[in-house]
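What you see is the complex with one protein chain gone and the rest in place.
After this line comes subunit A, so read on.
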Amino acid sequence: MGSSSRSHKRQKVDHVDDSTAEIVAEQSEESLKSHPHPTTESSMIHHDQGEFKNITRHKTTAEQGETLENGPINPFTGNKFTDRYFSILKTRRDLPVHYQRQEFLNIFHSSQIMVFVGETGSGKTTQIPQFVLYDEIPHLINKQVACTQPRRVAAMSVAARVADELDVKLGEEVGYSIRFENKTSPKTILKYMTDGMLLREAMEDHNLNKYSCIILDEAHERTLATDILMGLIKQVSKRRKDLKIIIMSATLDAEKFQNYFNDAPLLAVPGRTHPVEIYYTPEYQKDYLDAAIRTVLQIHATEPEGDILLFLTGEEEIEDACKKISLEGDELVREQGCGQVKVYPLYGSLPPHQQQKIFEPAPTSNNPNRPGRKVVISTNIAETSLTIDGIVYVVDPGFSKQKVYNPRVRVESLLVSPISKASAQQRAGRAGRTRPGKCFRLYTEEAFRKELIEQSYPEILRSNLSSTVLELKKLGIDDLVHFDFMDPPAPETMMRALEELNYLQCLNDDGDLTSLGRLASQFPLDPILAVMLIGSSGFECSEEILTIVAMLSVPNVFVRPISARKRADEAKMQFAQPDGDHLTLINVYEAFLEDHGDLSPHQWCRENFLSYRSLTSAKNVRNQLYRLMEKYDLPIVSNYGEIPDAKYWENIKKALIGGFFMQVAKKKSNNKNYLTIKDNQDVMIHPSTILSKEGEWVIYNEFVLTSKNYIRTCTIVKPEWLVEIAPKYYNLDHFQKGDVKLSLERVISKVESKRNSK
């Protein structure tokens, strides 16, 4: 056991006991220390028939690379290139980045860090890593090249594409690694991965020694993980002069990246863009959805050939608009002889095969004056990370859904809010990909100039930082305050994160990692869920908590189509465990695993209004978490069927409190509403709950801020458990006067008198 955690224990002996999770974590650390697991890390295997012997690493030319690419033998595998390879190679040689291969190599050779700017469609995500491979020749020095992506789907699909381009099998020379899924092998030399996964690797290997080159792609998206990686890599670059770093961005505001990386050189590939005319509405649009639909129809009825891209904020809105535009579009066909309209939705949670549909060509029309048209209705995805050919008209209502965290009330909410000027420009640019286009902004020019902020807020300024702080601690960064953030977050946000981690006992009072903190950081989960999972064996319900955590880590498993709301709600009630939504998730998961007779799991899900995709991914997540628990010697204890039913559920609830003790609401005495503990926010239980009776005290999974404040996924608990399981948090000195404090005082005196009588 580390000295820090020993001092931490001593200090707290007469103060507060360690939480169940901390005790479990200490035991598991102890056990791992005395009986270490054999390391499974296998060394790299690579092919080398001297293909690269005439080439000097970091001195290659574009010509040399191209000669090798021309075959006939694949230098990375020794196999003969296939015909398919050559046909792809031809299209690759047409991409804008190809023409700057030499220029790229010159800068790459002369500088440790470089910034590369190229619009989507320039080929940067697929080609640059390959240019690097032919120059790095990483396998000959037992290293890999990593290319990060903010999105899981992108990491998977790009890896598949590049495997094809290099004529190798996906998962061998080219692989990917995303949360809960690793498709790499000892042969892998190019690894696409989510930025979050590279961060996880850095926690184990502070110098990222596996890699000879790291490419941070889509840096303009400024995800939380990319921002932290940039800060980290900036440090690593000083310790590892041999490490090459490329920051890739799709937007032209690369100066910020250059400045941050000590004036790193820049290479920009000119995009293939045409002029875009911009139109504004003369007045404020009250209902942007209605305005958007009408604008799309107008374009269809009157503008020359060209597809339409409409930006909306979320799944529900998009599906709604799709329906309305299809119906009204059909009407235009019938009544005015307009061409056919095909409408496609596009959002992150859409199954990949449906996402592919947006690439289908527009319907044809016999009358050239009445063109058929494709309409794509998309979230921000289509802003930078995806290119759809044929788009000539963009409709931009000026909104997107953004997550924002407020540390003062500890609420993370998804708000539909105005985009930035940079975003608006990016959206407009989408119209000029194939030929001159038009962008219709559903707001006034004055609003654009005066109200839109210049740049979108990076995620780090809008997020709860508990996970990040825990990661930074695990990355060995102790001076969090002076960490070189590209955009430093608000001090209050960091303070809240430290405070929460202290209550969770992941950090001791000196701010050092505890055994629990070290262990929790190993799980790709929110610290609350990780702590709950680690502590679960102490409540003899590890299997159940595994299920709940897995189910909370995937998109909502309940499907509720607008056309069949009532039936969906009834179906949900079959699984209901009356006093808890969390508990209900266990019932759903177990029912899913059962034998469904004649029905395929898919059909069974459809009949029960459950999402097959979410449930299968929950199963996968659960397996991964199970393995992680085994890896860290965490006991997996469960008591199903061995103890009375009531006690069984009670244990699970107690284990839930082990993580969720900071997310508690108490019913108000005078009405049906609830008040969140400590933060005193007025909330209601989300109507999707299965809770049939009103609980005085509930724990909740999330706070949803829409027109009302809702708490979603709730389970009724007893207040005695709160003060027993989380005494430090329920120290009444830190509570404001009021109903909650009074009730807790009563509860505490009851608990104490019970303890004394024993």
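By definition in this document, a residue touches a chain if its C-beta (ideal position, glycine included) is under 8 Å from a C-beta of that chain, and two chains touch if they have at least 3 such contacts; residues count from 1.
The rule is simple: contacts and distances are computed from a predicted model.
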(request) Among "Protein UXT homolog", "Geranylgeranyl transferase type-2 subunit beta", "G-patch domain-containing protein" or "Claudin", go ahead and choose the protein name stored in UniProt for the chain not displayed. (result) "G-patch domain-containing protein"
(message) Using the touch definition from the top, which of A:35, A:482, A:566 or A:693 touches the missing chain?
(response) A:482
(request) Would you mind spotting which of A:262, A:574, A:680 or A:749 touches the chain that isn't drawn? (result) A:680
(message) Which candidate, A:444, A:616, A:688 or A:743, sits in contact with the chain we can't see?
(response) A:444
(message) If I consider the whole complex, including the chain that's not displayed, which of A:239, A:627 or A:734 touches that chain?
(response) A:734
(request) Extract the touching residues of subunit A with respect to the undisplayed chain. (result) 277-287, 291, 294-295, 297-298, 301-302, 324, 327-328, 331, 335-336, 398-399, 402, 404-409, 415-418, 421, 425, 440, 443-454, 457, 461-462, 478-485, 487-500, 502, 507, 509-511, 679-682, 733-734
